[in-house]
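The complex appears here without one of its protein chains, the remainder shown in place.
Per-chain numbering from 1; labels A, B and C assigned in written order.
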Amino acid sequence: MSSPTIHGIIGYTITPFSADGSSLDLDALGRSIDRLIDSGVHAISPLGSTGEGAYLSDAEWDEVSAYSIHRVAKRVPTIVSVSDLTTAKAVRRARFAEAEGADVVMVLPTSYWKLTEAQILAHYGAIGDSVGVPIMLYNNPATSGTDMSVELILRIVNSVDNVTMVKESTGDIQRMHQLYRQGEGQVPFYNGCNPLALEAFAAGAKGWCTAAPNVIPQLNLDLYQAVLANDLNRARELFYRQLPVLDFILKGGLPATIKAGLRMTGLEVGDPRLPVFPLDMAGQAQLQKLLTLLR
Amino acid sequence: MSSPTIHGIIGYTITPFSADGSSLDLDALGRSIDRLIDSGVHAISPLGSTGEGAYLSDAEWDEVSAYSIHRVAKRVPTIVSVSDLTTAKAVRRARFAEAEGADVVMVLPTSYWKLTEAQILAHYGAIGDSVGVPIMLYNNPATSGTDMSVELILRIVNSVDNVTMVKESTGDIQRMHQLYRQGEGQVPFYNGCNPLALEAFAAGAKGWCTAAPNVIPQLNLDLYQAVLANDLNRARELFYRQLPVLDFILKGGLPATIKAGLRMTGLEVGDPRLPVFPLDMAGQAQLQKLLTLLR
Amino acid sequence: MSSPTIHGIIGYTITPFSADGSSLDLDALGRSIDRLIDSGVHAISPLGSTGEGAYLSDAEWDEVSAYSIHRVAKRVPTIVSVSDLTTAKAVRRARFAEAEGADVVMVLPTSYWKLTEAQILAHYGAIGDSVGVPIMLYNNPATSGTDMSVELILRIVNSVDNVTMVKESTGDIQRMHQLYRQGEGQVPFYNGCNPLALEAFAAGAKGWCTAAPNVIPQLNLDLYQAVLANDLNRARELFYRQLPVLDFILKGGLPATIKAGLRMTGLEVGDPRLPVFPLDMAGQAQLQKLLTLLR
Partner (left out) sequence: MSSPTIHGIIGYTITPFSADGSSLDLDALGRSIDRLIDSGVHAISPLGSTGEGAYLSDAEWDEVSAYSIHRVAKRVPTIVSVSDLTTAKAVRRARFAEAEGADVVMVLPTSYWKLTEAQILAHYGAIGDSVGVPIMLYNNPATSGTDMSVELILRIVNSVDNVTMVKESTGDIQRMHQLYRQGEGQVPFYNGCNPLALEAFAAGAKGWCTAAPNVIPQLNLDLYQAVLANDLNRARELFYRQLPVLDFILKGGLPATIKAGLRMTGLEVGDPRLPVFPLDMAGQAQLQKLLTLLR
């Protein structure tokens, strides 16, 4: 199928809450989206892990989804994460996002009961049958509890027409090598593991899905430009410059660290929902120091 | 705090759905509960993993919770699983269950973002502050993604007054040994891993939380009786007799296998919700064979 | 084949060294063997993990092997660990031990390069063809780097005539269940994981291979007697009494802790060979305290 050319730096949005965590702050969401686009990211991805999609009620999810798509307003492509525990609910979300104007939907096979390969394939098939937009298959065993082998991923890509892109977040570069080898270089893959950014590009990733542009957009973009310019030495240097921040936001948890980082730059987006804690004082000081060093 | 004496065979209920999976079948739920109680189980636990609690909408969850508690009607204690991703939602469920008459609530620290020990402790603390009934702490990293160490579990037991019982489902018997050693024999623990039933009782577990009584109640009860009678040889023999069924339902997935098993005995409870598949023909034949051998 | 009836408490011997670690102290070895036999163990097993077999030169290995067998002098059966990295060297050791009078040889598939199932099977086959005594197959992935599945173990038992016993040291009780189920109760299995002693006997293990009788023989023997007497309550109580020592010697490393324990009781056996350290002062104090509590 014809699909939008997704590439480069794909920025994750957070989901801002009111001070007590009970309601959404859509105005802050809009400003965070504008910032990302103004900084130069190549696509916007709402409601992913960083966006605390799993912690929203269905009504909230719909609201954030619709608002984000309309706010982006085709300035760049919007990739909406529509994962849900049951196939019926994931289908509903995918249809909703498409109806609101999403360019791509991203699907992680979240599970409570461990899924068989046939069940995962059927899950993608049902979503694929329900929408016309391209689907980015997302593999992230650390959050989903399901690890899809490269063989399974390619089986899904080959049997579900609109699964046309793969986001790999195991952090194991060999998965990308195998996607390249077994997919004969025809399946575009994207990196979802921040500290693997340099090597994923070296291995041929078409893009990097990351929450980092909320705090250090220029360094993320420069790394991608260095790779496009075939300048490995500069890419390596840029990568090591930003690695302390990438390590920090991964280790501290993306919603907590990114929300703290946005607050430091004057954009109040509230705290993550409990049981996730906001970044503590020591963490805030460390993040502030890391960001200051990069200026 | 004074707490009901929970011990013995604690039977999990399934959640019956209509043929197309879209609605609840409370009448079938009621009959499955009556069967379990008539067979002699010592407590009933709705909405756990077997009960597909994670796959229900909030409204459905409330309906199943209230209906189950009222149907049990204090014939035996009811232990309701109230786990949810956010602390606010888990608190709401715990309060709801208590208001409807639950004797105990069970709490698994489900997570999307990996939780720190402080976050887990605060989560239990918030739920503990919200209800007056005892809480059974539940550790099951395979489904929750969070593995609580024995040290953390005891820290929670010691700091949250109404966390008075521990359900261990790692399948690692050493956890029970350490609960016993470090808890100085004062913290009642329960086994949630079916193929560990014999050894958990040998190690001093007070009860066995299991879906198996839906299909082989007498063997489950006999094993417990043999342990109470201090008859290790008979307990071993009974365990190995039922082990093929225990292995089968674990490997095949509890909702799929238990629902198939109930159907075989004339109680139609529908299928699990997709993406989980119902038991396939080969699995049904194997289960039928295993059950026939035990008659 | 007809085989000696190996059962009960199978005591591991340490290998005593001179003060500087450079030479063997056979006299001390002899006294440690006599102690074990006098305490009532049902079999003696030299040159296992506890015996630092891997840290000896070939000449030392031969000396310890011959000396141990002759010192036991058929008072109880002797089970000699003959594992080595190459098949040729393991065959040589097995033949040597048999020639010196070993009743059983124990074989762990040690490896540097990861072995395939066919390679492991051929290794056991070659040793089996070379000796007439029974072979105890030993599975211990933590030290050997090779984890044999139950299916592979039974394939070896079925195809190599004199592999007639299985020692399981994964610490996973389900392996024993599967050995029992798939072996139809016909393959005698032995436990090699100290903190699993109670549950392994509950699951039907015929014996317990352990270094513990060097320091607490009576408690080990009493546990076995309680199991034979079908007294689960007493077995549980005895197990929890000795568990602190079992946990301690496992965690501290068997050669270091057992050698320290023997020294405390007046039998000087030297230290483990470097890079393994002798038990430090804090560890010695803790072990002394644990042993004192049991008197």
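Convention: a residue touches a chain if its C-beta (ideal position, glycine included) is under 8 Å from a C-beta of that chain, and two chains touch if they have at least 3 such contacts.
Keep in mind that what you see is a predicted model, and the values were worked out from it rather than measured.
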Among C:123, C:167 or C:206, the residue in touch with the chain that has been omitted: C:123
Contact residue for the chain not shown (choose from A:21, A:40, A:125 or A:204): A:204
Residue of A:22, A:186, A:230 or A:292 touching the missing chain in the full complex: A:230
Per the touch definition above, residue among A:88, A:126, A:142 or A:173 touching the missing chain: A:173
Absent chain, residues of chain C that touch it: 21-22, 49, 54-55, 57-58, 85-88, 109, 111-116, 118-120, 122-123, 126, 142-143, 145, 253-255, 272-277
Interface residues of chain A (partner: the chain not displayed): 171, 173-174, 177, 180-181, 195-196, 198-199, 202-204, 227, 230-233, 235-236, 240, 243-244
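Rule of thumb we're sticking to: only the chains that are shown with their structure count from here on.
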Intercentroid distance (Cα basis), chain C paired with chain B, Å: 39
Chain A-chain B separation of Cα centroids, rounded to whole Å: 35
Computed distance of Cα centres, chain C from chain A, in Å: 52
Multi-partner residues of chain A (each touching 2 or more other chains): none
